[in-house]
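Missing here is one protein chain; the remaining ones are kept as they sit in the complex.
We call the chains A, B and C, going by the order they appear; numbering starts again at 1 in every chain.
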Amino acid sequence: MSEAADVPGVSDGSDPSDVLALDSLLTANELAVRERIRDFTEQRIKPGIARWYEDAVFPLEVVPELGELGVLGMHLEGYGCPGRSAVEYGLAAMELEAGDSGIRTFVSVQGSLAMTAIHKWGSEEQRQEWLPRMAAGELIGCFALTEPTAGSDPSSISTFARRDGPGDDAGWVLDGAKRWIGFASVAGVMVVWARTDDGVRGFLVPAGTPGVRATPIAQKLSMRASIQCDVVFDAVRLGPEALLPGARGLRGPFTCLNEARYGIAWGAMGAARDSYQAALNYSQDRLQFGKPLAGYQLTQEKLVNMLLEIQKGTMLAIHLGRLKGARKLQPEQISLGKLNNVREAIAIAREARSILGGNGITLDYSPLRHAANLESVRTYEGTDEVHTLVLGKHITGIGAFR
Amino acid sequence: MSEAADVPGVSDGSDPSDVLALDSLLTANELAVRERIRDFTEQRIKPGIARWYEDAVFPLEVVPELGELGVLGMHLEGYGCPGRSAVEYGLAAMELEAGDSGIRTFVSVQGSLAMTAIHKWGSEEQRQEWLPRMAAGELIGCFALTEPTAGSDPSSISTFARRDGPGDDAGWVLDGAKRWIGFASVAGVMVVWARTDDGVRGFLVPAGTPGVRATPIAQKLSMRASIQCDVVFDAVRLGPEALLPGARGLRGPFTCLNEARYGIAWGAMGAARDSYQAALNYSQDRLQFGKPLAGYQLTQEKLVNMLLEIQKGTMLAIHLGRLKGARKLQPEQISLGKLNNVREAIAIAREARSILGGNGITLDYSPLRHAANLESVRTYEGTDEVHTLVLGKHITGIGAFR
Amino acid sequence: MSEAADVPGVSDGSDPSDVLALDSLLTANELAVRERIRDFTEQRIKPGIARWYEDAVFPLEVVPELGELGVLGMHLEGYGCPGRSAVEYGLAAMELEAGDSGIRTFVSVQGSLAMTAIHKWGSEEQRQEWLPRMAAGELIGCFALTEPTAGSDPSSISTFARRDGPGDDAGWVLDGAKRWIGFASVAGVMVVWARTDDGVRGFLVPAGTPGVRATPIAQKLSMRASIQCDVVFDAVRLGPEALLPGARGLRGPFTCLNEARYGIAWGAMGAARDSYQAALNYSQDRLQFGKPLAGYQLTQEKLVNMLLEIQKGTMLAIHLGRLKGARKLQPEQISLGKLNNVREAIAIAREARSILGGNGITLDYSPLRHAANLESVRTYEGTDEVHTLVLGKHITGIGAFR
Partner (left out) sequence: MSEAADVPGVSDGSDPSDVLALDSLLTANELAVRERIRDFTEQRIKPGIARWYEDAVFPLEVVPELGELGVLGMHLEGYGCPGRSAVEYGLAAMELEAGDSGIRTFVSVQGSLAMTAIHKWGSEEQRQEWLPRMAAGELIGCFALTEPTAGSDPSSISTFARRDGPGDDAGWVLDGAKRWIGFASVAGVMVVWARTDDGVRGFLVPAGTPGVRATPIAQKLSMRASIQCDVVFDAVRLGPEALLPGARGLRGPFTCLNEARYGIAWGAMGAARDSYQAALNYSQDRLQFGKPLAGYQLTQEKLVNMLLEIQKGTMLAIHLGRLKGARKLQPEQISLGKLNNVREAIAIAREARSILGGNGITLDYSPLRHAANLESVRTYEGTDEVHTLVLGKHITGIGAFR
């Protein structure tokens, strides 16, 4: 913490929205990373987001820039990955989601899901083949686990990979369907989880493999600057080298999901903070009955409660980051972080919107977009109900899932 | 109430979602009106709404059909208007908003605002000129009161109409700007409220009048199947016959706003009910861990609380309708109805969305669209805060607006 | 409704707290009943309640006065019972609970539970023996169903009555324990529900029967001006005439519970209204920074939301009363009324307390007492969870109790 003291003007409480001086919990390096990514968001995401969102376009041109920024596979070591700390990764997620959840989602899918799967469960050859280009943003990865009929229950997946002949050096034939697969239609490589005779295994499926069809889900009211796909695998033939050797069973994808959830707990607070800031600014500028909106008790009540939850959620994220840095972070802790921070973020974004009056329904202001995006974030990687029951089992010792 | 008994299968409690048997409070005629409009919504609105919403298009082709359906100026007498009761009008608003708030908004703007202004404050010539075509849906009207810098405070409007010469038979020159004016860009006639040397007055401005420019507000995240415009009046010359003779001061537009708010209190419950129904249906069909979602305690808790508020809000709307039918409805009562029913509707739509999982973020399901629309509904015709303070003054005797 | 129009000053909206003019839904007779009981509460309950509550004393001296007032077995016909309508009974519950939930609870236990059981399931001899004295308040009845280990699940009761010899004219021997039995220690007769070889049956146990021991539960933080007892039945010998002939199975006690729940839905709104009124009065009298508390936005927001829920809950109670009067009231409707009105009442009482500042923690003001009492009311006759799941089953068709 001593480093932080050297950063002028940051941790001295001069920012009235950092009431708790949480910046004083961050090192100078961490603050520097945050500034860099905040700048990127201001300059590269915010100016274009309204148009991308309206047009339902994911800005592919931003991908290599994210690579250059060092946020793809940010927490991984080697193979061209940045190797940053857990808190730095979290801060990056926060700043990017202050821009748009769709952008942070891309970074999560690329780094926490696809790259982590390859890094952790892949062979040396697989790592070398895919990770450097993915870290650079030259190639997009996706992560195909969820299926149309098994949203919150991955144990019921039915996509199946059977051996394409006898012996361990035989290839595979993959059949099944996935849904809500982020960026599948633009991915150069898919990490696909399928049932086999040997339990659930992961496969790397390069773009263009015959029999694979990824269709973006259209007419979305959330995450419009992002891509989620239906993917069909129709007798897809894969060589034996497609198999991720290190992962057996659901522990493989679950490890990746926990990485992603960790980032979400941070990211959601970025969307919340940006919503709050938009509402605060508007309320200070907008006159009502000759007085700024910010001067009314009903507005102050909203702003204070929003800020209070942002500060608590951010403190929680920092705490999770410190635990993760010390390799002590437990799945229940991540569940608590994801549950709380997304739930509070969505409430904050909605409340922020209410301060903006009619103007708040346009893309000129971020809160309603954030609120809409967070509907997706709330659902993926475990709904409120799933995380509640995970925690419920943890504290009572009794599972109530069924 | 005896009539209702004759309608088979309606008021016998056989609909589990009408727990309180509220249908028994409606007459056979009222139930018949409801059925007719519910059918229209099912056949003409629901099939097209996802496409209209995605494309941000208001379906102009539906306007004459609404005229034929008898919902334009529905509660007005004469001049081709249907002359239906307050409750019938309310039921129509409810059924149309079960389709989309944008369609109900059109009906409110046309009937409760524009036509009511002309019917109540217009000369005989004005009524005959405009109302029959508006009732038939051959001509669209709009209602220009709100200004860019005066959302919740109509008393501060600055659009000005000055006499275009001496004497009472002189015309007028209109200058100013309005914002959030529904359907202005497609309107054949605008009801414009402006300050004059003689206080606030209303004017009828036909489409095509030089100096009028209406620009649809783009990039909306709410009410995308509807139109709201910025309107500029730049030295617009109007003849003396443009003046609405009957309205002086803000009482003129306020009377119309109260008409519209009454319809909103009903309409919001339509959006809520449709959201609930979508969530109920989904939860009954969707299996999770081998059991319908509807069989889980956490889902039932949501459904029950949603339904409970729908029933209370509907009962409140019926009560307001009976008071209105008896010409006893007071502005505070409307404030209470608007405040409660829109606030609860938005909460219900959001909760419904959470039951739909990932699928709920697409336009295949209505709740997220309803929730987004209701952000506009919550704001226009008085925000929560405005109605809270109106009621606060009523019960305490002390104004706390400033 | 036409009668109401003749009552001057009631339904004209002159009471700012009856925003919705709900009084216009009541007949002149109903309003007169309400006035009479309101007066009683003002004169006989409110002056003594602080002392009774502090000292944990139920005012036995009030019981005959309640009989004279005509509220004991109020809705029953014959046998000295008043034979009033469902709405009149509801209004009485509301006015008495505006005094204290403990008083209304006494009236519920006496009339809706004990007297209803005897009236509905008793023999002619049993009715004539007990009902007239109970209606007059000369004798207290109680209703022993709940057991220590089976709060929300009456089907698991284990108190057992075995035949005290062969043949149908044999008496009974009763063994078991009950808990939370209102007024058992002061009751002249107990209605006891016990398992038999023939299913659940009801028994009338006169005071003083050997083997019966009723001990008031002490150190209560709720309902201190009331009595709830542990009751033990230790080889209690009863004659054959103790059996209630008409009731077989749980339908017997459940019918009575539904009567009581109906009254609770009304009564809770009485506690809520009294809390609101105390807060409103205080906020109008108490100056803060030189202005009445009632003049602040944060206070008005609370008052308005409280009143809004009171009005909705009261309208709901009236609706239930009309259904009951028409003999159409269904158990699910009562569940909805009890769930909503008690839940809202407790929220209102708590909010009211928060307006009273430090003074609100004393018995000089009613809201904290009401809030504490309503903890009991919320629990007995079905918790929020039980009623939620009852309604959940009704609307989804799937039971989720287990």
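The rule we apply is simple: a contact is a pair of C-beta atoms (placed from the backbone, for glycine too) under 8 Å apart; a residue touches a chain by one contact, two chains touch by 3 or more.
Worth saying up front: this structure is predicted, and the values here are computed from it rather than measured.
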Chains on display which the left-out chain touches in the complete complex: A, B, C
Full-complex contact with the absent chain, from A:Gly48, A:Pro292 or A:Gly325: A:Pro292
Options A:Thr41, A:Asn340, A:Ser366 or A:Thr379, residue touching the unrepresented chain: A:Asn340
Residue in contact with the excluded chain [from C:Glu138, C:Asp153 or C:Asp198]: C:Asp153
Those residues of subunit A which, in the complete complex, touch the missing chain: 13, 16-17, 19-21, 24, 280, 283-284, 292, 294-297, 300-301, 303-305, 307-308, 311-312, 315-316, 319-320, 323, 328, 330, 332-333, 336, 339-340, 388-389, 391-400
Hidden partner chain, residues of subunit C it touches: 50, 53-54, 146, 149, 151-153, 156, 179-180, 217-223, 228, 287-291, 296, 298, 350, 353-354, 357-358, 360-364, 368-369, 372, 375-376, 378-380, 383-385, 388, 401-402
Where the missing chain touches subunit B, by residue: 296-298, 301
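Criterion: only the chains that are shown with their structure count from here on.
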Computed distance of Cα centres, subunit C from subunit B, in Å: 42
Centroid spacing, where centroids are CA-atom means, of subunit A and subunit C in whole angstrom: 52
Shared interface positions of subunit A, touching two or more other chains: 296, 298
